[in-house]
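Just one protein chain is left out here, and the rest sit where they should.
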């Protein structure tokens, strides 16, 4: 059995979470995380035992002034690892590709980068096998991950004739206080939205149309799905199908979980790190059949649903486990996913 | 040519606007408005020249204490008018039906009441003729009015095979400071939502499925529409179709009108009363064709789109004008609708 | 009696309003307004009869492509006017000073610029006389205008020993959908805030300390004031004092005007242009005496309270009226201020 040494480039919303999730596993470990500024995230990274690196030695001074120890540069760090998880801001990640390749480290990017950068887009349930021993991969965005987790089981069991989704997107993450809107609904005027084609990077044969709207909330994305299936179904069958899936969490308005804020409250009671909801939260009582089609609502925790996917991508790419289902089960167990 | 004397029962968000719109017409006039409490709305009603009535003589004392003159009770007012526009809160309106009938006045309710109350639901473009000389009618809700205005022209010109709409609803009106959510997205878990069947009270033969979500905004509802048409179309044809309609206002993200707040800013520049947007605001640059279907986004000003419809309903029910198109044109002109 | 020809440089939130307010007066007129991009504001400016100019002839093409007629450049416009009201974004205004001086036009800037730019800061009630025949002036910011209107009468009648104010600031204007926060309270950590010293540019001898906080609202700033007065008072005296002032509007929670959103609703009923509240809205029922000091809350409409001040500044600087009280009364009457 192998063991992977890992760098995280970018210790922000996603990087912090990947750090925690990786170190909870028994077959991989964080060697260091890369941060550009000496903020509270940097300080608490040290408290958590992560060695801090900077992209450029010019930045070391600012960290020293803040009393934060720096272990070296990204370049130094890449010499010590087998794989880097790039969690830098959207479109910044691409600029590091040549460095990663030159250094001979495997690399995982997030969904803010284009499919073409890695030429392979990953979702653990849908294409784990294709990731084994790869050098480059992109874990798809939070929204695409959420759509894939909902649609892939339907495609497997019933066949998807056509999927439609409306994405009501939270406009900013909880800590992004500079971003609005405060009081507006903002449609993505180009129709359909880019999310449908992004699902096709994982499931190329599915017919899907998506539209998107941005709203003044910070907590979760909400997806309204309408799916025409090739085979007949009853709503109870779909509930059963999802209950058997590893990264679906069924919630119910009847239990008081009536909105995205209530899901975040539920998450506080589940005791995961940072109160994250790593699964798709699908409303059991929204699953219905109308005019022959499947309707449902799900909520996606934009900051965390891609985190277990990153762990699985590492395991596949580094050849630590050849069975996707086993990797998913291991990842879940160590992250507290599944009852 | 006739002339109608009108009572407004309930001088809140809708009642205030119906009052202004009616008095702007030349063939009808407000005799009095009914208010339950001596608030700033009551004070400004007096300033606007409206006589104030109360539902119950018990309430007169509170108005007198606030220095607001009361002209009488609802009962008194109903003796002086031909028709009452009921703008009382949802489900309160129904309780007045027997009084209106007993007093022999025609009555219009708003969309918060059930279709069955009046046994007739109204939209000026779709069924003006059916309202002529009726005693009872319901002007459908802001959302149903908005959906009808968008779908009726499509049904007339292309035939609607199936309409789908996602309603992203503002959670409260601008002045309703007690209502939330502040930071959550709230799905309507019963699927589909009641809006589709409500459209069928006006257009019984259309196949429609709607879903709804509530978001933390006060400004407008936003509708995402996907429509399968019976005949072929190009997006430009749809733009032309809507440009010819009396209560559609085409906006464009390219002109900086990129969200619901910007539409409200645009409305401030148009100079209508209370900065209202009485038309459906449809984004020209969202009108598109994908996988053979029509896609578009529209925004609906929940406080005002039903106001011109109320004026037309009065005109039809009181027999002031037999031609719906003429009534719509008159109403629009006096309300500043249309360039 | 004189007559002033006026340019507005910057036709955004403030410029649009200054345009309307100036053209409502009988002794001044807008010759043209300057806009950098062909947005809906530009289109509606044309509809209102304003000639449109651009800062730079390079920009004309974009307007022509959008079908909007351009009358010339800022340079052309300045040749036709006596005074320019600069409503460009914060800190941009300063860059135009040399052009205005070179062209020999008088200039008014807004509160986003530093006092030093014009070496004179203006408030109509406090220092109209000092503005007469001046070439350069700065109308102080919405917050400073609001504080001055509340404090100047107190200083005149009772003497201010020490004023304290907490400014709970709306984080963005209604149309600024890109600005946050969506869900955070943001303190201005430098204490005290810059607002106190800014009041001293108008009232140099007053002792004042201010603190500021930004909150997720778009509607109005709210000020909590605590003032130690040199002479004794009763709350009723303060109510009387403010009732006699030209740009104070007393509101009352008892009448249902319980928050900033309700003031905006009240404004819709008052029928001013764009539903603006040009006065300080002071809550009558908040005026109280505690531990010997005066306490009160007021709300300030950030988009409009400085508009009548700009009109008065024009009148003083262009020598159209030598009596400040007369100018204020004229401005108010034409803008619908005062019952």
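Per-chain numbering from 1; labels A, B and C assigned in written order.
Just so we're on the same page, a residue touches a chain if its C-beta (ideal position, glycine included) is under 8 Å from a C-beta of that chain, and two chains touch if they have at least 3 such contacts.
Model, not experiment: these values are computed from the prediction.
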Of the listed residues C:39, C:145, C:211 or C:332, which contacts the missing chain in the full complex?
C:211
With respect to the chain omitted from the figure, which of B:105, B:118, B:184 or B:313 is a touching residue?
B:184
The listed residue (C:23, C:73, C:183 or C:200) that touches the chain absent from the view is C:183
Touching residues on chain C - with respect to the absent chain:
162, 164, 166, 168, 170, 181, 183-187, 189, 191-192, 207, 209, 211, 213, 215-220, 222, 224, 226, 253, 258-262, 283, 285-286, 288, 290-291, 293, 295-297, 299
Contacts from chain B to the absent chain lie at residues 171-172, 174, 176-184, 186, 216-218
May I ask you to list the residues on chain A that touch the chain which is not drawn?
16, 37-41, 43-44, 47-48, 66, 174-175, 177, 182-183, 218, 251, 255-259, 261-262, 264-266, 268-271, 273-275
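The rule is short, and it goes like this: only the chains that are shown with their structure count from here on.
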Mind checking the centre-to-centre distance between chain B and chain C? Centres are C-alpha means, answer in whole Å.
35
Centroid of chain A to centroid of chain B, CA atoms only: how many Å?
43
Chain A, residues touching no fewer than two other chains
181, 183-184, 186, 216-218
